[in-house]
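Only one protein chain is missing; all other protein chains are in place.
Let's turn to chain A:
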Amino acid sequence: MTSLVPSADFVPATINVAAVAPLLIVTVAALLGVLVEAFVPRDKRYVVQLTIAVLGLLGALAAVLTGARTNQTTTVAGAIVIDGPALLVQGSLCVLALIGLLAMSERLGSDHMDAFTRDGASAPGSHAEGLAQRLGATTTEIYPLTMFSVLGMLIFPAAGDLLTLFVALEVLSLPLYVLTGLARRRRLLSQEASLKYFLLGAFSSAFYLFGAALLYGYAGSVRLHDIATAIGTVNGLDGLLLPGVFFVLIGLLFKIGAVPFHAWTPDVYQGAPTAVSGFMAACTKLAAMAALLRVLYVGVAGDRWSFQVALWIVAVLTMVVGSVVTIAQSDIKRMLAYSSIAHAGFILVAVLSFDRAGVASALFYAIAYGFSVIAAFTIVALLRDADGSEATAISQWAGLGRRAPVVAALFTLLMLAFAGIPLTSGFTSKFGVFNAAIAHGGTMGIWLAVIGVLCSAITAWAYFRVILVMYFAEPAPQDAAGAARVVLPSAASTIAIATGVAMTVILGVVPARLLELATQNSQFLP
């Protein structure tokens, strides 16, 4: 058991290579991506980068399924804990990141990725931007950026101490700040979103670090296991414990998008390239939810009586604000952003049950939601107005049911899933989380579930409004130019959408396999 207090003799950490192989593979793929940017000719980079990234993620997935699975252990001097929940989340992240990456790779038949600007560093509308376009610059650096972000996400649910957790938090966040600012169209909006995300991310990270310092002061260690032990034994330092726990949680709740730490979400989801929004909504949320679960369940569960009221408040606020504001949105990306806030609230309900069933249902929810939300954002990216920019105003979708029946039907299915209609993954997920809360969360759990059911009825209104607009409304004649049209996707987007929609149905009709998997993998190692 290593403590970070300087000690007399230095013990080198032993590393279980098989257990951390997924992390290593993704790291190698990310570093290779950087080299490719430097040495491979511009016109070949897209293919090479895409190949490396896809192989990296598939390799990591294979490593999770083979070597890591049989090596569940605490390794790297307690910094990394590979256990059931970590493996489940890592495996799912590999798959989700893969389809997210495919969605980002959409080129719509041209030579450039459609979602990303040619030259992120140039000022919008500047001479440099024009030059970059004439020279045929590409933005293939999104591949190493994404892979680094994935690396952070893979460490996130497996971090055994608060410092590793912080490093993972930054590794996953920094590339996302950059990716957010790379949108090809509406670049100012995108750059503004990026800056906001960065500033607020830094703000929340500061809280996190402060909290970690307080907890270190309390327990004399940053390891979650040691903190858990200290909660039973250390007396008289409660003034450090409670704010410490709360501040650490703020850092994680920020990433999840819980109210009142949600303000960045709508701006960033709207400003970021649409495929990146989908990637963030699915992967960041899942990774952060798993990290939150570990901190709560492994680290500070012993003290939950003193802080859970704060989480109750956050969960209720998140559900209520997320749901109610969702119905007032007129932009589809903002609506999906607020909806993701509401979903985070529903997941928190399960987290707060402090039971294995809560872990299983929260992870199931986050995974199932990830598949649906990536598909939803990928579809949004295919709907364009007459100029070729994305038609994100919901009013532009009027009559889509007739103009593009397949796309409208698929999006309808996803909306039904978000609303929690039976035979979609949304129903199984909601049922799982509320049931966990009722069965194990005590009186407050029941109340949270009641509020959750009411809120999901409210959000359903917003989702059904989109369906209504698609099927029952016609665009006004003067808006005909702005009416959304579907551009034909390449195989990349098609695979992303097909996988997302298929999983949405499968997890609704035959959820048994994943539910079993989640239940088996719901026990954290200390």
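Everything below uses one rule, namely that a residue touches a chain if its C-beta (ideal position, glycine included) is under 8 Å from a C-beta of that chain, and two chains touch if they have at least 3 such contacts; residues count from 1.
Note that in this section contacts and distances are computed from a predicted model.
Visitor: I want to check something: the complex is missing a chain, and I'd like its UniProt protein name from "Carboxymuconolactone decarboxylase", "NADH-quinone oxidoreductase subunit L", "histidine kinase" or "ATP-binding cassette domain-containing protein".
Guide: Of the names offered in "Carboxymuconolactone decarboxylase", "NADH-quinone oxidoreductase subunit L", "histidine kinase" or "ATP-binding cassette domain-containing protein", the one UniProt assigns to the missing chain is "NADH-quinone oxidoreductase subunit L".
Visitor: Of the residues listed, A:Phe246, A:Tyr297 or A:Trp397, which one is in contact with the missing chain?
Guide: A:Phe246
Visitor: Please pick, from A:Ala137, A:Val234, A:Ala310 or A:Val487, the residue that touches the omitted chain in the full complex.
Guide: A:Ala310
Visitor: With respect to the chain omitted from the figure, which of A:Leu35, A:Leu55, A:Ala263 or A:Ala386 is a touching residue?
Guide: Of these options, the touching residue for the absent chain is A:Ala263.
Visitor: Among A:Ala168, A:Leu182 or A:Ala436, which residue is in touch with the absent chain?
Guide: A:Ala436
Visitor: Where does chain A touch the missing chain, residue by residue?
Guide: These residues touch the chain not displayed: 124-125, 186-189, 192, 195-196, 199-200, 203-204, 207, 242-243, 246, 250, 254, 259-261, 263-264, 266-267, 270-271, 306-307, 309-310, 313-314, 321, 324-325, 327-329, 334, 355, 357, 360-361, 393, 399, 402, 416, 421-423, 428, 431-432, 434-436, 438-440, 446, 449-450, 453-454, 456-457, 460-461, 464, 468, 471-474, 510-512, 515-516, 518-519.
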